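Left out: one protein chain. Kept in place: all the others.
Entry: subunit A
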Amino acid sequence: MLTVSVKWQKKVFESIEIDTSQPPFVFKAQLYDLSGVPPERQKIMVKGGLLKDDADWSTLGLKNGQKLMMMGTADEIVKAPEKGPVFMEDLPEEQQAANLGYSAGLVNLGNTCYMNSTMQCLISVPELKSELSNYQSARTKDVDQTSHMLTVATRELFSELDKSVKAVAPMPFWMVLQKKYPQFAQLHNGNHMQQDAEECWTQMLYTLSQSLKLPSPSEDPDAVKALFGLNLLNRLHCQESSEESSETESVFSLKCHISHEVNHLHEGLKHGLKGELEKTSPSLGRTAVYVKESLIDSLPRYLTVQFVRFFWKRESNQKAKILRKVDYPLELDIYDLCSEDLRKKLEAPRQKLRDIEGQKLGLQASAKSSSKGDDVKMTDAEGSSNQSGESSTGDQQEGASPHMTGIYDLVSVLTHKGRSADSGHYVAWVKQESGKWVQYDDANTSLQRGEDIIKLSGGGDWHMAYIVMYKARLISM
């Protein structure tokens, strides 16, 4: 008969008697009484070994008063959950892309950053993407071969970008683009030359507007035009003859002219909509100076503004750049650039928008008043405001009747860094649906802060905005 003490967790069971004639299992049963740990879960440590159920006490060399240690719990054994978690590493690439929250970058194929940044800006327009996916792969007669190929290549590129996490090399697209517009294939010292992103942008939109015109002729003849195009009402006025004429013109973008007085996008736009030109006056019978004033007659879903930063410098024979700082807002209101008719149309939606915003600001106050005064109208308005709020950020098509408000939100910026249009570096900065800004610098993508986007306004050698794209804030009535 031996007496030992057993340490278990923080407790010590003193003076336990071991009947050495019985197998150790009996001892374990004793411990079960004390600790509640079932014998099969008990691990009793005796000098660097475990006590086996069938061990012989005499061989263990136990001494009276020896301390033993027991390990074991009556806890439940950990079981693996039925369904293990899904790890990002196990997902196919496209799903990883979806989790990333934004699409991949584009590899620079040798001075193709102008093309990469242009395409990154365009891909951020979901409507364009859906139009492209509806585009038939078979060519119709009305589209020339190269335009068709370019459109298909664009579609392929967009879908590829959506799927992948790693940067995509836009080789097929690049080949087709060169075929369609040979000026982009110009070589200099055996390398492709840097090109003007604005030219690429304009040509791409032109091609797409040509090829996407046809499939759904019934509703909207030109999808691209509906998205990007705006009508200008030009009024020509000759001061000498007091002649007046007006015409409408359809353009894809507004120009922001930069002169010494221009400090802000708004001023530049105004400046760009006013001009003088010489033309033969029918009444005077000679050329006279006409003042041309333009007003916006219809608003696009996406308003593109080009900063006219480059001008042809005859002395140096190249496109020189104006580095002047021109601020642009995250939220642009072009109400005062609109024609009378359009302004009238905009009145009601704008009022509504103001109401909603006012309500949002004074949300608590209105909630109080509605609870007190049982104001059914008010709650109605609130309900609709929520709806419209969603529809304006989400899918516009679903809203009952989305109306333009003349207010636009900045969605993408194409910047240029360098001193002339044919050199330097183009980068795209695009706002994601999540509200985060992403910088697409060829293959590299990185998250940016909203504040930093407005800082791309020029005035130094840092990236400065060249083309900005605004998205209309819509409201359902």
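Worth a mention:
Convention: a contact is a pair of C-beta atoms (placed from the backbone, for glycine too) under 8 Å apart; a residue touches a chain by one contact, two chains touch by 3 or more; residues count from 1.
By our rule, contacts and distances are computed from a predicted model.
The UniProt record for the undisplayed chain lists the protein name "26S proteasome non-ATPase regulatory subunit 2 homolog A", from the options "26S proteasome non-ATPase regulatory subunit 2 homolog A", "ER membrane protein complex subunit 4", "glyoxylate reductase (NADP(+))" or "Nucleotidyl transferase domain-containing protein".
Among A:2, A:55 or A:71, the one in contact with the hidden chain is A:71. Of the candidate positions A:1, A:86 or A:187, contact with the hidden chain is made by A:86.
For the options A:49, A:126 or A:459, the residue in contact with the chain missing from this view is A:49. Take subunit A: the residues that touch the chain left off the picture are 7-10, 41, 43, 45-50, 67-69, 71-73, 75-81, 84-91, 99-102, 434, 436, 445-449.
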